[in-house]
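Here the complex is missing one protein chain, while the rest keep their positions.
Right, chain A next:
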Amino acid sequence: MAHSKSSHQQRIGDQPWLRRLLILLALGVITLLLLVPLLAIFAQALSAGSGVFFSNLTDQYTLHAIGLTLLVAALTVPLNLVFGVLLAWLVTRFEFPGRKLLMTLIDIPFAVSPVVAGLMYLLLYGSNGWIGSWLMDQDVQLMFAWPGIVMVTVFITCPFVARELIPLMQQQGSSEEEAALSLGASGWQMFRRVTLPNIQWALLYGVVLTNARAVGEFGAVAVVSGNIRGETNTLPLHVELLYQDYNLVGAFTSASLLASIALLTLVIKTFLEWRQHQAAR
């Protein structure tokens, strides 16, 4: 890792002109592919003036879409936080048959296309599905209602927390926890005083990623939503709906909200990475 200061060997990229050219190229690509499209979202959203921007933002259905999206995130994140910690704990602190298989299974939501995930739930819980037809008789509606949206979002985002924690907990090992136990701490005390402080930054990082994906998920949600305006329309679906409607400014207004959430996520993520790095020292 350490640079050897005495080395004067010529390597590719050492010539100043080449270095500058490469930097310029990288900046150009980033500007064209990332920065300009991002700016275009905000420019389009504000293209008809801030008055129209705010009237689009405070539209009854936009507000509902924001509320629903927040509700989905508020239910998904705590659920996957608990699930992720339990799962990471299980596979890093215990040896049991099928442990490797379980670690592979965690990745299924990453491997499966979101649309397929949505269809799986629809075929199972839809009114023609195995469980769905029974639920229909009980007058319980899961698909095409907010519970269905939460279900697929939980599925899509469930690996994030566990995936962040597992490598860290593997690396840290269980010696500190064993020490706590041998000094007479209860299980809960050990978790609170030893485990949690050790994993807190990775855990928060996982939560931020889970939240970002829960807010932005489109494919799986589109399948089970039923697109009922003011009822099952999340923010990403709302963007598409407005776009199909030739309401470009409205679509970009909602899109700019999502982009703002993404930018905020990036800031928090960078901060957490920095903290994690500090904690590791």
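Rule of thumb we're sticking to: a residue touches a chain if its C-beta (ideal position, glycine included) is under 8 Å from a C-beta of that chain, and two chains touch if they have at least 3 such contacts; residues count from 1.
The working rule: contacts and distances are computed from a predicted model.
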| item | value |
| --- | --- |
| Chain excluded from display, named as in UniProt, from "3'-5' exonuclease", "Catechol 2,3-dioxygenase", "Nitrite reductase small subunit NirD" or "Sulfate transport system substrate-binding protein" | "Sulfate transport system substrate-binding protein" |
| Omitted-chain contact residue, chosen from A:T58, A:Q138, A:Q171 or A:Q244 | A:Q244 |
| From A:S55, A:Q141, A:Q172 or A:T265, residue that would touch the chain that is not displayed | A:Q141 |
| Touching the absent chain when the full complex is considered, from A:Q15, A:S113 or A:S127 | A:S127 |
| For chain A, the residues touching the chain missing from this view | 67-68, 70-71, 74-75, 77-78, 122, 126-129, 132, 136, 141, 143-144, 146, 192, 196-197, 200, 204, 226-232, 241, 243-246, 275 |
